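A single protein chain has been omitted; all remaining protein chains appear in their positions.
Lettered A, B and C in written order, each chain numbered from 1.
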Amino acid sequence: MKREVPVFICMVMGLVMIVQFFVPHPVSQAIYQTILKWLIIVVTFAMVLGILSLARLHLTKLRRGDKDWFYSLVAISSLFVTLLTGFFNFKITDSFIIEGWKVPFSFFTISFASGLAAGTPFMNLFEYIQVPMQATMFSLLAFFIASASFRTFRARTPEATLLLVAAVIVMVGRVPVGHMISSAIPALSDWILVNPNMAAKRGILIGVGLGGISMALKIILGIERSWLGGGGE
Amino acid sequence: MKNKWLLLLIGIGMAIVVGFLSKFTFYSTGEGENMVMHNWLGLTAAAILTLGIFTFLYKDNPFYKFAEHLLVGSSAGYTLVIYFHNFVRPNLIDAVVNGFKKVGEMQSAGTYNFVDSILKNGGIWAIVPGIMGFLILFRLSRKLGWLSRYSIGFYMGTAMGIAIPVAFQASIIEQVRGTILQTATTTPTPVFNLDFFAALIANPSWSAFVLAVSGPLVIIGIFCTLIYFFFSKEHTGVVGVFSKVGIWFLMLGFGASFGATVMARISLLIGRMDFLINDWIKGVILPLFGG
Amino acid sequence: MKEILRGFLKIDRRWIFLFVLLGVLIPLATGKGLHHSYPGNEVKLVYNFIENLQPGDIVMLSMDYDPATIPELDPMSRALLRHCFNKGVRVMALTLHPAGAGICIAVIDELLAEYSQPGINPDGSERPARQYGQDIVFMGYKPGTDAVMLGMGEDVRLLFPQDYAGTEIPPYHGDPKETSLPMMCDVKNYNDVKCVITISGTRMPEYWVAYAYQRYHVKIATGVTAVMFADYYPYLQTGQMIGLIPGMKGAADYEELINHPDRGMVGMLPQSIIHLLIVAFIILGNIAFFIVRREDKQEGKKGGKKK
Partner (left out) sequence: MRFRPPVLSWSLGVMIVFILVLSPILTTAQAPPPPETTVVETTPPTTPPEPPKAPEPPTKFTAVDNPNDDGMKALLTWELSPQDNPMLEKKENPVKGYRILRKGPEDTEWMTVTVQPAGITSYVDSRDLLNSLPYSYRIVALGEQEAESTALEVDSVITKPQVFNTGRLNTLICILLFGAIVLSYIYRARKGHELFVRRIAGLDAVDEAIGRATEMGRPILYISGLHSIEDISTVAAVTILGRVARKTAEYETPLLVPNYDALVMLVEQETVKQAYMEAGHPDAYSNDMVFYLTSSQFGYVAAVDGIMLREKPAANFYMGYYYAEALILAETGAQTGAIQIAGTDSVTQLPFFITSCDYTIIGEELYAASAYLSKEPLQIGSLKAQDVAKLIIGVFMLAGIIASIFGWLGIANLFIAK
């Protein structure tokens, strides 16, 4: 009841979806579309648990009052504000004017509607808080790619040498300086990018495909049950 | 010392929250047609937080911690809200409500029959994922936590069932074809193309040579890489040699894609610097101080 | 000596970070760029194609990218638009990326402002002022990638009854005087455009080739990010794309070809600096590494205390 039923559900659904793939009939297409929607709904409910786990993590820190309690407070309050502005639509009214002096305050009405329209506080929070910070995290790669290549591109072994030679050629070949030195460098870098690179990718992909499929088969057939928790048993 | 930091950061936080709720945050440039509204507070907050993330490169510090926790909290909430509004609301709440409405109408119209009202009624079916979702919430209880496995099983099975055929097509069938034929072309040509060799013999040149050998080389690379991923045999003897060549191809490929990525990554940094210099300093700070 | 080398091998990465930061910041702050970017052939192909068009010809520009790839792809759009405006080639712009509309509007507005007055081209020829509706029309965003591409092979009006601002698209061969979008009187489908230029940070170019090229044989030129560039090389070899603009370097190349240096060229200086910086660090690192290792080996032979 606790293990067999889930495994059985898993098997049935798996087989259904495999069969569905080969059936172009409208009914099967409809099933496919519906199921996809269902999956997302299940995920969303799981996400609620995730949020709770995040909140609990920081609330305990707050209660314990450990040295980073303030940042936990930040996390909790930003989470709360986002949810609030997201589920309740704060509609900003124009700020009123007294004798030509623009009062810098404004009323806002609250309604339970999607706060997703552009210019709402929710979207502002997204646009001016999340987007820039995520973009900045992303741009840290410029620094790390530099430090990584210095730290690790050492010709210790023939393999490592190949790695770093290929990297250096391509790096130089991608900037004008490469052309200044010799037009052969860009040509070579393109060639490496297109040929050996593609061969390697293809080899990996075939292997990955097989490994993944056999894993998936084992799950559907109830041989691999690690997703239930615990090992193979 | 610590408290000063806290006060400063709390100040910034309050400013941001208040700022987003008031029109005060906007100032305009230009007139009529091409008047542009700038959210100076928004841009300033963005800039400050951008700097906050950058300070992480030097070492962990309150500034970064603040930005980090702000980002984690808000982004977590954001995803939930988006998922709710885009998926749960239309596909669960609205669907179920409409489903029951439909049944009600049929009853009031006297045309009620089980098949049409339940089986053919998509809205009613939308209850199923609702139930699945609620089963997951049982994880909160110690005793009934195992109920959540039902929905996870449902999810796993479906996902795996969808994955298997797709994986076969994408990473086996297409790859095999791609190894035999140059599939990007409108009329596929063999990867091992004798015409190229003919051209090479006709008028020997470096480029012709490269063109001719590239195809066979790729094929060798693919086979050797596959042999590297062979688990039934220790990498010794012939297998060892081939898998060695396979590793060389892997390394060449990895090195190349590493090198090719550098430019894109630096472009990102340029983008951020561009934001700080042009959008913020030149766009907000200088105008604010009449610059 | 060896200690210095060891120190260099274990250098605090924050020094590298500092170098990278300065390498980007200084050129940007001073706004200085390289003078030459030595255009690659794949870019020249695109340039020559546009260069050989007649004034009044129409090209379709599909800007299929989102904010994340603006630094790399925006310069391409600008350079291409400038080239078209200089030549008097008319542009039908659109986007198939949900987040693309805002970006396109920004770029087009900026370029139109820049070309709002008659002026002299870099090559010395006179050009009139360029204006919306006359020399460029932005159709906006339309979901449904392949459907849109196929549909435009029959009639763009099927998919874009209005432009992004809601202005009615005039009928094919309609009277140019009766509409604010006279340019669209000459566009029915791919037969009326010389080529489609897609600028994308996603897999969009593949779709363009699969649908627009293979069915309607319209020429396709592509601008992609430096990461994806390699994937599209085969298309170039097989002639399914008339040209390819790879990453920021490609944008800089194009800016040089139309000799109007802009952000791409400005970006090239930091790019070159940091690429060379990294390469230099790698080479120095290896030299130091080998010296240290050799001395260690010798010590090993002598005293044998090192393992």
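One rule holds for everything that comes next: a contact is a pair of C-beta atoms (placed from the backbone, for glycine too) under 8 Å apart; a residue touches a chain by one contact, two chains touch by 3 or more.
Predicted, not measured: the structure shown is a model, and the values here were computed from it.
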*Specify the shown partners of the omitted chain in the complete complex.*
A, B, C
*asked:* Which candidate, B:Ser108, B:Asn203 or B:Ser232, sits in contact with the chain we can't see?
replied: B:Ser232
*Specify the residue from the set B:Ile124, B:Ile164, B:Ala212 or B:Met273 that touches the hidden chain.*
B:Ile164
*Hey, which chain B residues sit against the chain that's not shown?*
53, 56, 59-60, 64-65, 67-68, 71-72, 74-76, 78-79, 136, 139, 148-149, 152, 155-156, 158-160, 162-165, 167-170, 172-174, 176-177, 179-181, 188, 190-192, 194, 219, 222-223, 226, 229-235, 250, 254-255, 257-258, 261
*At which residues does chain A meet the chain that is not included here?*
18, 21-26, 29, 39, 42-43, 46-51, 53-54, 56-57, 60, 68, 130, 133-135, 137-138, 140-141, 144-145, 147-149, 151-153, 163, 201, 204-208, 210-219, 221, 223-224, 226-232
*Since one chain isn't shown, list which residues of chain C touch it in the complete complex.*
13, 153-154, 191, 215-217, 227
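Simple rule for what comes next: only the chains that are shown with their structure count from here on.
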*asked:* Applying the document's contact definition, name the chain pair with more C-beta pairs in contact, A-B or B-C.
replied: A-B
*Where the centres are mean C-alpha positions, what is the separation of chain A from chain B, in Å?*
5
_Computed distance of Cα centres, chain C from chain B, in Å_ = 22
_Can you list every residue of chain C that touches 2 or more other chains, as numbers and ranges?_
17, 20, 24, 226, 229-230, 234, 247, 249, 271, 274-275, 278
*When you check chain A against every other chain, which residues touch at least two of them?*
131, 135, 138, 142-143, 145, 149, 164, 167-168, 171, 174-175, 193-194, 197-198
*Along chain B, where are the residues that touch chain C in the complex?*
34, 57-58, 182, 184-186, 256-257, 260-264, 266-271, 273-274, 277
*List of chain B residues in touch with chain A within their complex*: 6, 9, 13, 16-17, 20-24, 39, 42-43, 45-47, 49-50, 52-54, 56-57, 65-85, 87-89, 91-92, 122, 125, 128-130, 132-134, 136-137, 139-140, 146, 149-168, 170-172, 175-176, 178-179, 210, 214, 217-226, 228-229, 246-263, 265-266, 268-269, 271-272, 275
*Which residues of chain C touch chain B in their complex?*
14, 17, 20, 24-25, 28-29, 70-72, 109, 113, 214, 225-227, 229-230, 234-235, 238, 240, 247-249, 263, 267, 270-271, 274-275, 278
